[in-house]
Every structure is written in structure tokens, then in C-alpha cells.
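Omission of a single protein chain aside, the complex is shown with its protein chains in their original locations.
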Amino acid sequence: MAKRKTNLSPGNWPRLLYQFFSSLKLAMVVFVLMTVVTLFGTLDQVENGLHAAKVKYFHSFIVQHDLFGTIPILLPGGLLLMIVLFINMTLGAIIKVRKRWRGVGPLISHSGMLMLLAGGFITWAFATDGYMALYPGMKSNRVESYRNWQLEVFPLSEDGTADKAWILPPETLQGIESDEQFVATTPSLPFDVVVNGFSRNATPIPVSAPVAESSPGKEIDGFKLAPKKPSTEAEQNLPGCYVEFRPESGGEPIEAILWAGSYRFDPRSDPMAFEFEVDGQTYGAVLAKESWTVPFEIRLDEFIFEKHPGISTARNYESRVTRFEEGEEDTALEIKMNEPMRYAGYTFFQESFGPAGSNPGDEMFSQFAVANNPADQWPLWALVVTGVGLGIHFVIMLIEFILRSRRKPAAPPTP
Amino acid sequence: MNSRLFPTSFLLALLCLPVLSLGREAPETALPNYEPWDESVVETFETILVQDDGRVKPISTFARFTLLQFSGKTTLTFATQDGESHKLPYSDWLLDVLFRGDVAKDLPVFVVDDSAAVVQIGVSPKSKRDRYSYNELSEGRAKLAELSAQYAEKQQKFEQSDKDPQFELGRIEGMILTLGRNISTFEYLLGQLGFARKGELIVNENVLPEELRQLGRRLDPVEMLDRMPEMSLDQLVQMVRQPVGESEEEQMFSGALKLFFFHANSARGVSLFPPQDEEDEVWLSAGDVMLAGLASKEVRPWATENLASVQALVEAEKEDQAAFQAALENFADQQRAEAESRGEGTHAEMEVNLYHGKYFSNALVLFVLAFVILAVSWFAPGSKFGRIMVLIASLLALAGLALDVYGITLRSIIRQRPPITNLYDTVLFITGIAVLLGLLLEYFTRIGVGALIAVVSGMLGMFLSMKYEAKEATDTIGQLVAVLDTNFWLATHVTIINIGYAAGLVAALIGMLYLAARFVSTLRGRRNKDFFGTLTRMNYGVICFCLFFSLVGTVLGGIWANYSWGRFWGWDPKENGALMICLWTLVILHGRMSGWIREIGTHMNSVVLGIIVTFSWWGVNNLGVGLHSYGFTEGVWGTLYSAWIVMGAFMAMGIVVWFVERKRKSDKRASASADPVTA
Partner (left out) sequence: MTFRISTMLPAAVAMTFSLGGCERGGSETELVERDWSGSEREFQLVDSSAERFRYQSRPAEGSETPSAGGSSNGPRLTYTTPEGWKEEPASTMRDINLSFGPNGEGECYVARLPGAGGGLLANVNRWRQQMGAEPLTEEEVAALPEKPLFGQPAKFISLEGDFSAGMGSAQTQPDYKLLGLILASDAGAVFVKMTGPREVVDENEEAFDTFTQSIDVSMN
């Protein structure tokens, strides 16, 4: 093969870039790297849990993977690879490709795959997921996050209610390092909020406990906050931090430990707030799960739970609910495994139930996963498109293969 | 009952497959003479229903998997003093355990892979790998209990300490742990019908003080039930715990209560009785029936009747086999009538036949036979004789496939589910698809390669299915967790993705065959371009087929996940496994188009595809620290690693071919450029 000289003059760059990004070889490299990243991201889950591995390997531009746990190597992350793949596929398989009948299958199937990738991107960028847990009779429109915790500060009325809050959002709070001091302010409140020693998973221990002595944290009201190794199940983590409320008027700062465990474990119980007073007004502070509302209310009417006879495997669980919306008729419906409720852009799935250790017959709550994904149904359409494309191509190839094999029977192997 | 299509052992011996030729040790100590059960007794017994693992099934299935768990086989082989040798199938064995406990205690049931394990519990060893009877192990019983408790704890620590090697169970320790658990289960079974036996308590009797044993010989718990005051289990426990009064009457009463409690407790576990209430789904064991009767006088007639029916069995067994058969039939009829009115146990007979039919092991025999015949064809390749041999082999493989499919169909009907619901099912299904693909390839190409692929897949798959069944030793027709309770997705996603797996494995086999053949032909310096070209086209076709099914299956899986969990893709190991298969087929296809991958590359990469498929199929399921990871995971990873080493060896051949041919080409080019005339 003669070596071709590449024209590297600046004027030729767009063409070179186009060639690079539309090339089959790039596609192949991306596939190989994607396989490698997928493999490493799978193995990493054994050690660090699904969520951590997902963020590190697949929702990232770049990954540092320790080969065999020791040799650090850099790899492109799943997100970057998929973006490159998307560009590559658009340029190479849709724009550049020669349009002819034989190529119609691949063209269709590549369009389907583009749709799938685009759907994945939209999901990654815009979809929200959370849950709603209800006891029979309870009604709500509030969805809570599984893993995102935020710091809420609010003026508290005497009966323990609040109708307004100032929030340190999860992106900020959960990014605070354990040795970092973080000041949050607002002109509307007469004090600053200072966060110290944030820990993604922690437990408060009474200073009287023997283990407290070895714990480095500061003692406040008989407790210290002891950091713990984050769980491989990210949903299990209960973060905690030290906070100081520093009155702008001067005066002693008010110190407290805030811990996610003061939030609710059970949909019926209310969060327990830390109460303090500044300038005669009572305030409350909690670490709370991030939450948002859906434009309708759901009431759980009945929760049905069955086990296989004699063993503890759950056979079936389903919820009868009623949906309330202003200006609409109340709708009674069922949500069960594999049969979610889709409404107004939201999908409610039967996810789990509680409290832990319940038996059929006990009073139990039902938990729905609530997803809002603009690309919810894209994979289905992408599959149909891809399937049709591959099917057409496959049939064409099969016919060709058979015709060729029939026409020219190959000789048997020479021993 | 043991009808076999072919003399298995002869064929296997012929082939000398090391894995199949399980050592056949002659028993050293002769057992007391054994009186076999009449065939009619066994047949009737097998149809008795039992609720186990959340499912109503014939007791023969329960017997089969229990024996498999204890002994690694479904038939017991032993010789007795009178020189007779016996082959005891699983149901006969369970009959002995339940009705002739003293005989069962002498049967060599418990397999010990390394005699060092029995030495440790103070029992004199037999061969290196051998089976021991309960009685042979009895002197080590206490030591066994102690050690297995200790090892269970150690294993626990191992799993909790993120597999800290200092807590890892050694091979022998693992064996002792398993043996300990099996012995406990066995004792439980032995004691099941103790309540119906009046004084012959067989096991656990040493738990009772002497005076209670005396009393036990005089008291019939079933009769007792009639005269007892109503009380709940809690009350019974309270009463049993209370200090006993002085008077003989009080002592008598307390003793009776204790005995009743003892019997009721021993008779728990094997659920033979459909509940009285139609709505209630949980079947009751004799122990449950006793307690239910104790709790309420209303229930007593029903309870007494049921318990008496078991007593009748025990009595009849003492008489003779004909009487026993009649009693069993009576019991089974009544039970069946009750179960059928509840809509349960309807496929019990089919299930009994499924295991009698031995479809999968017979299919293995057919595939092995086909392999032998195919091997014969290689002596005269291309000749008419050779072609006929290939045809016969293909037909045998087709018959094997038919047996596999028939077995799968029966299992689906029994379970009322699509063919695949668990890992064992995937083995049967993937084997079937691989054999089918191989035969189709043979039909289209007629060069003997497809037949070889079919036969090899059939052999490996059926062998794997038997190994896996023996290793797991639990019922393979189990109940499903809630999310799997959907025939639509089981039938679509699960089936399609497994077709993809099968195609990936077939591609790997073609690749390995190609690389080996190419290696040989390179060494000889000859090459049949047509043959290799056909193999490449064949493999390309199979890879496309694999892509289609993997991709559709994977996306369908995502859609299912979106329906049941609210997310299309979650990057969990099983999903990633499927994704890697798709990606790698894409690597091959795009590599071919870009010119980076050509013939050898295609086949090399198809072997890599095979490695990825095996990882996705078996590996990802065993990544986590499972509850039952001892032995199982070990075995799976061992097998996986050996498979990967084999595949790696084939790839090494490919690399050699690649280097040799490149060198030859460059040599040729060098000589060509040295000769100005040709240039």
C-alpha cells in the first residue's frame, strides 16, 4: 500500500474532521472502548455499588480505571463515547453513506439507534425519578428523590408548620467535602448558614457511647457525628453535617448536628426539625430529601400483597388508587408490577412496599417509583425502527448467502 | 421405569470423556440384605402430592432433588451381603427414609468428595471419593455438628468481611459444612412419620428422657388429640415449660403434652395436607395438622382423619407390600381429589413422567453417538460414505434436539410458563437453539461443519445441564418472583435474548473450528480457500443473526424494565452483559466493512464474542456475594476460566497463523521485488 500524504493545511481541516468523525474505523474504536468501559463499569459495581459505578463510568466524559486494582489508566467515559458515536453515526451512516436499495436496512436501523441514543441523552439530561410512598387513605402530590438530600431552613410556626423555606440544593450540599467549610447566605434571613464536616453517610453517636471517644467530630448537645463508609446501595446513605447559624446582628452562633435520619422512614411520620431562635423568630432546619410535586394527587385506596404459599417470595403486589386533578373527574385505577400508570408526562410504577418485615394482612404502605421522562417511549419506537431495518437487511443477506452457497457448493475440508 | 434408549455407560467408556466417567467404587462393606419395593408401590407413592418451595408437586420430584442434594446422583447403587447389587431410584429411597428408617440409615447416601472430610469428624474413611450411610457417619455426628456450625460461622465472616481470605472456607471445610446440613435434613425426614409409629421414634429419641420414651410407647398422639383441652401453640409451650406437679396424674399429663409437642414438632416440614379452607393456600404438614387440631375442637375430626390416614400407611407397610400399595393408593386418591378441587397438582403425573423420561440425558447419549459417527466420517471426507455418516449424525442430532424440545415443552406445560424462567432453563433452551442453528447451517452448506457444531453444542449443553442440576440440587421448576410474573415479557425478551446468546456461542464454535483448521492447514502449507471462505460467510451470517437477536432482545429488556421499574437502562450487570454482546458484534461487522477485520479477524473476534457471551450468561450472575455462593460460584468460575483458557488457546492458534502467513507474504513480496521481470 502506498502511503498517502495527508494535506494538513488549515483550509483542509473541516474535511479532515468530517472524514475522521464519519469514519467506520472511529465507530469500531468507539465500540471497542465502550465494551471495555462497560466491562470495567460492571466489575466496579461489585466493589462500589451500582450508583457509584454508573456515575463514574457511564455518566462521565473521562474515567480513571485502576487496572487489576493497581495500574491507573485513563479511558473515555460512557457519555463521551455515546456523544462521539452519535456524531459518527449521523455523519457516517446517514449523511455520508451511499443511498442504494441494498443499504436501506442499515440506514433504517442506524436511524433507530440514533433515536435510542438521543432518547438516552434526553433521559440522562431531563428525566427525573423519585418515589411516592402512601398508606391506604393517604393522598399526596409530592415526589421525593431517592438519593438527593438538601438542607432546608424555614421559619417555623408554633404548631410545627412551615410555608416557605430557604434551601441549599443537593448539587451544592452533596458536593461539599468533609473538611470544607461552606457558607450559605440570603438577604431574606437574618443569619448565615455555615456547613461543616458534611459526610455522605454518617451516624450521630452519643458521647456516652464507648465508640464516641475515637470519633474526631465536635460534641454538640451530647452527640458527635461519626462519618461512615458510603454504602454500595446509594439509597441507604444517611448524610449528616455540622451547621452553624450565625446571626448577622452578631451574637453567639447556634450550632447543631443535622442528620438525614431525622427525616422520615415511614410515609406517615413527619420529619424532625432542629429548632432555633434568631431575633425572636423560631426557625427550623432539616436535611430533607429533595422533592417536587406532580400536577395531580394520588390517593392509595387499597394495597394488595400476596406471597407464594409457605415461602417468603412475594408473588404479587398491587395498588388500587384514585387520581384527583382540578377540573378533571376523579379516576380510580390499578397500579401493579409491569402495569404502570402513565399520566400527564409522569409514570407511576409499583416499586415496593413497607414497612420492612410486614406480612400479608398487616397495615402496609405502597411505594411508587415516579418517573418523568420526555423520552419515555422512545426506546420502543427506536426498537421498532431498528428491528425493521435489521430485519430487512438480514433477510436480504440470508437470501444472498443461501443463493451463493447453493450455486457454488464448497469442497469439504482437507484432512 | 429405567428404560434407556442406549447403553450409556458403554458409549461413554468408549469415548473416555474424563468428566463423565464418574468413578464407580465397589462398596467395601456389604450391607444387610435389601428387600426392594414393589413397582406398584413406588408408582403409587410417586403421585402423592407435596407442597414444597411454594408449589404443589409430586413427591417424586421432592425425592429426586433431595437425593441429588445428598448424593450427587438420582439413583443409589449398592451391594448387599447376599451378593445382590441394587439400583435404588430416588422415590424408592424416600420410601425407605419415611417408612423403613432403619433400612435407610444403612444406605450409602451422603457423598463425600474427599475422605479427609470424614477423617476430620472421626469416621473411618472409605475410598477417596465415596458415599456414606447415616449409620457409618453416626459416630462422628457430634463432631460434625460442631464443625459445621463453626464453618458456617466462618463462611459468614468471609462474606461479611468482603471476602477476607483468612475466613475463606477450605475445600474440606466446605464439604464438612455441606455434609452437616445434609445430615440434619435427613434426620428431619426420618422423623416425619414418628407420630404415627407409636414408640418407634427412630431419630431424635435420645432427646427425650427415658420415662418419656416409655410413655411414648403407650400413647398414641392421634388418640390423645381427642382428649386434650383446646390450646394454642403458645399455651402448649407455656404448659410444657411449667414445672411439673408431684402427683402421678400431673406428671402423666405433662409427659403427654411434651410427647405431643415432640411429635408435632418432628412432623413439620413435609406438607402433605391441603388446608381445610379453600381460600387458604398453604398446605399443612402432619405437625401443622396436629397443632391445628389442638387449637380448636371443631377442627379435630378433620385433623384426626388426616393423621389416621398416615397411621394407616404406616400400619399397612408393616403388613405387606400389597396392603401398603392399597393404602398408598387410598391416600393418594383422597389427596388428589382434594387438590384437584382446588385446582392444584393438575400436572403432577406429567411431572413424574418428565423425570422418568430422562429426555435430557437421553439427548446427551444421542449427541455423543452422533459425535462418534461424525468422527468416523473424517476418515473418508468427501466420499459417499463420509456424506452418509454426516447425514446419520445430523439425523441423530435432530433426534436429540427433538428430545430437548419435548422436555422443554413438558416443563413449560407443568409450569404454565414460557420456556425460560431460570438459569437451568436457559441451558436447555440455548442448547436447543445452537443445535438447530448448526443443523440449519449444515442443511445450507453440506460440508459437515454445521453438523459438527450441532453435535458439539448438543453434547456440551446437555452435559452442562446435568452438571448444573446436580450442583444446584434444587427443584428447577420453581416459583417466580413478582416482577417475572408476566408471560408476555418472559416469552419475548427472555426468549429472544437467549437466542442471541446461542448464536454468539455458535459463532464462537465456528471461529474455533476455523482457527484450528487454518492452523493445521498453515502448518501443512496447503489451503482450501473455498472451505475457509464458506466458514467465514457462515460465521458472518451467524454473527448478523446474533446481532439481530441480541439487539432486539436487549432493547426489549430495556422496555420491560421501563414498564416495571421506570427506567429503560440502569447499567446493571445483566444489562451490561447484553450490551457488550451487541457492541462486540458491532465491532466485528464494522471492522469488516472498514477493512480492519478480515477472515482471521472475524473468527478471532467471534471467539472473543464467545467469551463475552459466557461472561454475560454465567459470569454476571455470580459477581455479587450471593447467599449460597459456596461451591456454586467456585464451580462456575472454575468452569468459566477453563472455558476461557480453551478459547484463548484457539485464539493463540489464530495468532500463529496470522504471523506465519504475514511472513510468507512478505517473503513472497521480497522475492518478487528482487526479480525485476515480474515487477
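Letters A and B mark the chains in the order given here, with residues in each chain numbered from 1 onward.
The definition used in the following text is that a residue touches a chain if its C-beta (ideal position, glycine included) is under 8 Å from a C-beta of that chain, and two chains touch if they have at least 3 such contacts.
All values derive from a computational prediction rather than experimental measurement.
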Listed residues A:F61, A:F126 or A:Y146, member touching the removed chain: A:F61
Touch criterion as defined above, residue of B:A79, B:A152 or B:M224 at the omitted chain: B:A152
Residue of A:E47, A:D66, A:D221 or A:E235 in touch with the missing chain, whole complex considered: A:D221
Selected from A:K25, A:K96 or A:R299 as touching the chain missing from the view: A:K25
Interface with the unshown chain - residue positions in chain B: 142, 145-146, 149, 152-153, 156, 160, 181, 184, 188, 207-209, 212, 237, 240-241, 258-259, 261-262, 265, 596, 627
Touching residues on chain A - with respect to the absent chain: 25-26, 28-29, 32-33, 61-62, 74-76, 80, 141-142, 152-154, 156, 160-169, 172, 175-176, 180-186, 188-189, 193, 203-206, 208-211, 220-223, 256-257, 259, 261-262, 265, 269-275, 284, 286, 293, 312, 355-359
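Everything that follows uses one rule, which is that only the chains that are shown with their structure count from here on.
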Chain centre separation (chain A, chain B; CA means) in Å: 38
Contact footprint of chain A on chain B as seen in their complex: 51, 53-55, 271, 281-283, 378, 381-382, 386, 444-449, 479-483, 485-486, 489, 517, 521, 526, 528, 530-531, 533-534, 537, 541, 544-545, 547-548, 551-552, 555-556, 558-560, 562-573, 576-577, 579-580, 583-584, 586-587, 590-591, 593-594, 596, 612, 620, 623-624
List of chain A residues in touch with chain B within their complex: 23-25, 27-28, 31-32, 34-35, 38-39, 41-43, 45-46, 50, 53-54, 57-58, 116, 119-120, 123, 129, 308-311, 313-317, 337-340, 347, 349, 351, 369-371, 376, 379-380, 382-383, 386-387, 390-391, 393-394, 397-398, 401-402, 404-406, 408-415
